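Here the complex is missing a single protein chain, while all its other protein chains stay put.
Each chain carries a letter (A and B) given by its place in the written order, and its residues are counted from 1.
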Amino acid sequence: MKTGQFGIDDTPVFVIDQSRCIGCEACVQACAECGTHRGQSLIHLERVDRAASTQTAPMVCMHCEDPTCAQVCPADAIKQTEEGIVQSALKPRCIGCSNCVLACPFGVPKYVAEFDQMMKCDMCTDRTAEGLTPMCASVCPSEALWYGTIEQFRDTRRGTLFRDFLFGRQQVRTKVYTVIDDALAGPLDVLADGRRSWLDDPFGLEETVPR
Amino acid sequence: MNRLDRRGLTWGAVGVAVVIALTFIGSDQLVWFDAALVGYLFGVVFAVFGVAYRYAVWLRRPPTAMLNRRGWDAFRQRKARNAAALPSLVATQLLAQGFIRRRSRARWIAHQLVFWGCILAGLVTIPLTLGLLHFESVGQQADHYQVYVSRVGTLKFDAESIVGWFMFHALDVAAVLVLGGVFIFLRRRLRDPGALAVERSGDFLALAGLFAVSVSGLFLTVSSMWLEGRFYSALNTLHALTVILGLMYLPFGKLFHIFQRPGNLGVAYYKQANADGPAAVCRRCGDTFASAQQISDLKDVLPQVGFDYSIDGGGNYQDTCPRCRRAQVTLAQSARVGGFG
Partner (left out) sequence: MARPPLTDDELIARYGPHLNEAPPGGWNAGIEVDRVVKTHCCFCGQQCGIKLKVHDNAVVGFEPWYEFPFNEGKLCPKGVKRYLQGSHPDRLLHPMERDPAAPGGFRQTSWDHALERVVAEIRRIQAEHGDDAFAMLSGVSLTNEKSYLVGKFARLALHTANLDYNGRFCMVSAGTGNKKALGIDRAPNPWSDIPLADVVWVAGANVAETFPITTSYIWRARDRGAKLIVQDPRVVPLARTADLFLPVRPGTDSALFGAVLHVLIERGWLDHEFIDAHTVGFDEAAAAVADMTPAWAADITGVPAARIEEAAEWWGTAATGMMLHARGIEQHTKGVDNVLAAINLGLATGKFGKPGCGVSTITGQGNGQGGREHGHKCDQLPGNRDISNPDHRAAVAAVWGCDEADIPGKGMPAEEIIEAIHDGRIKGLLSICFNPLVSAPDANFTREALDKLEFYTVIDFFLSESAQHADVVLPGSLHEEDEGTSTSGEGRIIKINAAVTPPGEARRDWEILVDIARRLGKGDLFSYANTEQIFDELCRASHGGTADYTGATWQRIEDEMGLFWPIPEPGHPGTPRLHEGGRFAHPDGKARFHPVPFKPSAEVVDDDYPLLLTTGRVVSQYLSGTQTRRIAALVAQYPRPLCEMHPRLADTIGVVDGDLVTVTSRRGSMTLPAHVVTTIRPDTVFIPYHWPGAQAANQLTNRAVDPLAKMPEFKVTAVRVERAGGRGATTDTRDLGLHEASS
């Protein structure tokens, strides 16, 4: 996975396909086993609305090209590596104000009250530096979290890799990719309404969605 | 050089002027200024300029400026209560550093050793360098000394006493403390693959600097006590060099956090004031999720740093709670990859 046989860009990329998440929490459990923040899980996983659906929302740091979190940090504690990884707050600098927690459009950084610090996913720098897959993408049973080359993705998965998001008027490009079917329809508008499907009436009680 | 910040230059210049004035007045018009320490003085002046310059620049970043303003606002809002809370905040946040202890006991011990070692060293070195402090022998007794602050005589002590020993070896004590901390830090870094992975080159540089200053300082003592002063002048030069370089590194490297850390107090007041104020309500789920003040401040700061999270047709995405942000990303994505969800 590291060296290019034919000189193609084979740097692995991180892909999150939220739609495939089964909510098992393997990622949450594995994240806490990561060497740089043992015992502290930094990935997010929510039930979107358990009363209505089993859908779950996993979220890793998307590593924005121009990270909002870093720009709103009063302590200048959030740095980006040359590879575009937006790192967890520098421990000596972070003053625990939570600006990043509140401003991140993806809702990623966590404020850890015990340490008075922000902590966030850094795509397992300790593992990727050694050519290993990040913990969450290693274990994810449904491959909702995936790590590999763009080539490998195209060979084995349907959908298009995509990394432009729209939050109101703000467009954000990220290092981490998501997957969509209709890349030509423009950035992923986070505020767009979801479609209706059979899931609105799985047991045929309302008969609004004939099947 | 047109990129230099004018306000930073001003602050730096003021800082340098203050140091020079202090030296001149404190050393009784240079009577007590020790010319041998002029290199150290240069280091101090450089450090003061650099720190003041960087501090000024830092404070002008929009989020920092906002927090600085809000911190003082919050302080003034309930001055009596906040002033009363200050000593305990300083003690817990800045001195005892409990937030580090909760992260790791070993890291905390190391940090405390380095911290108190540096404080002790600074308290001795800087007044000596500026000529604010000197010793004079008392009368005819060769081993009795008195500490003078500027022209004013203070504590008298016997060089053979415990106080005396400490007076002459304060810097050795500081060096031992710092070295202890440096060793614990290094051990952690070398043994813990996790710590190693997030290692930044600046981290090692700071540790190496502290190590060099402490060891070269200790060697001076070794030379004078056990080697009859052999190598003393070479060691003295070496030590001076490490200290001066260390002082010059102060504004640039990892150690600048020493001057940023007090911002933590501002955050504490800001959070307290925010907790007393109204809460922000999520535009999607209707739950409260943070302080309305902080969200409003962020909405002021974001355009200044180049972001526009306002929504066509009214509203602002920043009024969404983090949980709903994550849910909405998932819902939007699922709708565009097969429509399930």
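As a working rule, a contact is a pair of C-beta atoms (placed from the backbone, for glycine too) under 8 Å apart; a residue touches a chain by one contact, two chains touch by 3 or more.
Note that the coordinates shown come from a computational prediction; the quantities given were computed from them, not determined experimentally.
Contacts of the undrawn chain with the visible chains, over the full complex, involve A, B.
Across the entire complex, the residue among B:H134, B:H257 or B:R323 in touch with the chain not shown is B:R323. Checked against the hidden chain, the listed residues B:F42, B:Y148, B:W165 or B:F289 yield one contact partner: B:F289. Although one chain is not displayed, its contacts with subunit B can still be listed: residues 104-106, 188, 191-195, 271, 274-275, 287-291, 294, 321-323, 338, 340-341. On the side of subunit A, the interface with the absent chain consists of residues 19-20, 22-26, 28-30, 32-33, 35, 38-40, 44-47, 50-56, 98, 101-102, 107, 110-113, 133, 135, 138-143, 156-158, 198-199, 202-205, 210-211, using the contact rule stated above.
The rule is simple: only the chains that are shown with their structure count from here on.
Subunit A and subunit B have Cα centroids lying 34 Å from one another. Interface residues of subunit B facing subunit A in the complex, by the touch rule stated above, are 58, 61, 63-64, 66-68, 93, 99-100, 102-103, 192-198, 254, 257, 260-261, 263-264, 266-267, 270-271, 290, 294-295, 298, 301-302, 305-312, 315-318, 321-341.
Considering their complex, residues 17-19, 21, 34-38, 44, 46, 48-49, 53, 55-59, 66, 68, 71-76, 87-88, 90-93, 95-99, 101-108, 114-117, 122, 125-127, 129, 159, 165, 167-170, 178-182, 185, 188-195, 197, 199 of subunit A touch subunit B.
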